[in-house]
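Every protein chain except one is present and positioned as in the full complex.
And now, chain A:
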Amino acid sequence: MDVSQAKQEHLLALKVMRLTKPTLFTNLPVTCEDRDLPGDLFDQLMREDPSTIKGAEALMLGEMLTLPQNFGNIFLGETFSSYISVHNDSIQVVKDILVKADLQTSSQRLNLSASNSAVAELKPESCIDDVIHHEVKEIGTHILVCAVSYTTQYGEKLYFRKFFKFQVLKPLDVKTKFYNAETDEVFLEAQIQNITTSPMFMEKVSLEPSMMYNVTELNTVAGGDEGESTFGKMSYLQPMDTRQYLYCLKPKPEYAEKAGVIKGVTVIGKLDIVWKTNLGERGRLQTSQLQRMAPGYGDIRLSLEMIPDTVNLEEPFDIICKITNCSERTMDLELEMMNTRSIHWCGVSGRQLGKLSPGAFLSLPLILLSSVQGLQSISGLRLTDTFLKRTYEYDDIAQVCVVCPYTNNEC
């Protein structure tokens, strides 16, 4: 009660309007044919209507711009724009007007006014205009605090303020998933869901990798110069739609060399998302640094550098293993090879591989042959660290397809 009374006593009126983008007026085409009862009337009415598209009156989407009708929703990452108008409703000249617009969020208070200097005087029926912009960086309750102070012609200093509360909502739901490839590559799948109520054009969804990685975006289908997006011709997201983006991260050579170094939690990078909605209303968000737990390799990591995918039955074939010391100490390794039912190792078992310092690796060419057709798993490697008398077992290292080269001839 007090508040409203106080309001009326003031000589100045403060009005605030959020400036979302204007909308295009849509008209409602109702047509008839010349032979119908209204004859040409309906068409004529539509032609005379200024909001229709001349020459194509049946087109619903017009060109007339209309101002926003309500506050609407505001989402994190969008820009909050607002018109602030201070109007002199009285019949006297008002002096020294200072308009101040602050935005109070849950953590801070920001000054949004373009200028902080006072206006010397305001005549009746004139107004002070200000358009403020602020990129919203917090979620939750925001309060726009507009304060007006002025001096009446009798020298009385007056002051009032108004509060405008609004909620900033979350526009997107982002889920991420990491896949570790055999070759130190990491694949990141990001699911981005539009949880607003309007369609959203995804202008940019990119992964900014951390210094350790190079990134390749896997969201286009090869072909042509630019490549076609995997999402089709139209890059927009309907409300509640989810889209999956895929990125391949390769460690930079200088880090890949020290493969053992990438251990534990590593920072992969962050997603940078730019979207647009109605008439180019823009929003931008970045995720925090995405982190991944590098797969643990234990003390010794054994990976394959070369292996054929298909081999002939009972014919020897070569593989190259890479053995990396991931531990903090030097190892002295001995290699044992145990035959399985189908895979047979060629060469001497129990040979010494020598000392391997921390972070170092060695490439080890080995020869095998398979006695059974089909998809065979390579198993049976044993590495023993003679310093600690610890044995590491490597089974199911990889698979090869074993085929019989004579099938066609002999059948």
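Everything that follows uses one rule, which is that a contact is a pair of C-beta atoms (placed from the backbone, for glycine too) under 8 Å apart; a residue touches a chain by one contact, two chains touch by 3 or more; residues count from 1.
The working rule: contacts and distances are computed from a predicted model.
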Hidden subunit of the complex - UniProt protein name among "Trafficking protein particle complex subunit 12", "Prefoldin subunit 3", "SCP2 domain-containing protein" or "Cytoplasmic tRNA 2-thiolation protein 1": "Trafficking protein particle complex subunit 12"
Candidates A:141, A:363 or A:391 - the one touching the absent chain: A:141
Option from A:160, A:255, A:317 or A:392 whose C-beta touches the chain left out: A:160
Of A:92, A:106, A:220 or A:357, the residue in touch with the unshown chain: A:106
